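All protein chains but one are shown in place.
Our next item is chain A:
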Amino acid sequence: MNVLLGIAGSDEGIEALEKTVERTLEAGDDLTVAVVDKPEAERSQEATVERAEVVLAEADLEATVRTLEGDPGSSLVDFAEHGGFDRLVIGGGTESPMGKIRLGPIAEFVLLNATTTVTLVR
């Protein structure tokens, strides 16, 4: 399967990457990692790309890492549709101090707009 993982510069994204790498190795999928442009993120796009490449290298997994410009949700859905991907994977939200799951606006946009199957990583 041709899988696209979308992440922003957050710990949630790196956790999603680590779990997706595990799954990719098990399933023998092809993985592309897209780092979206979220200016308010903890890490810059460049730093996130570097971090993703380290995670992939440590797992000895070959995968393309690229950046996407523009609105994060929209650019991700657009790239997933036009890049011939079977599945779009994103982080499954953060937890509040109470333990409530919180989905951000990128996840909401992707869920409501993607024409590919979407996987939320928890």
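By definition in this document, a contact is a pair of C-beta atoms (placed from the backbone, for glycine too) under 8 Å apart; a residue touches a chain by one contact, two chains touch by 3 or more; residues count from 1.
Note that in this section contacts and distances are computed from a predicted model.
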- prompt: Quick one: the chain not pictured, UniProt calls it what, "Phosphoribosylformylglycinamidine synthase subunit PurS", "Thiamine ABC transporter substrate-binding protein", "GNAT family N-acetyltransferase" or "V/A-type H+-transporting ATPase subunit K"?
  reply: "GNAT family N-acetyltransferase"
- prompt: Any idea which of A:V55, A:L68 or A:L103 touches the chain not displayed?
  reply: A:L103
Field: Interface with the unshown chain - residue positions in chain A
entry: 95-105, 107-108
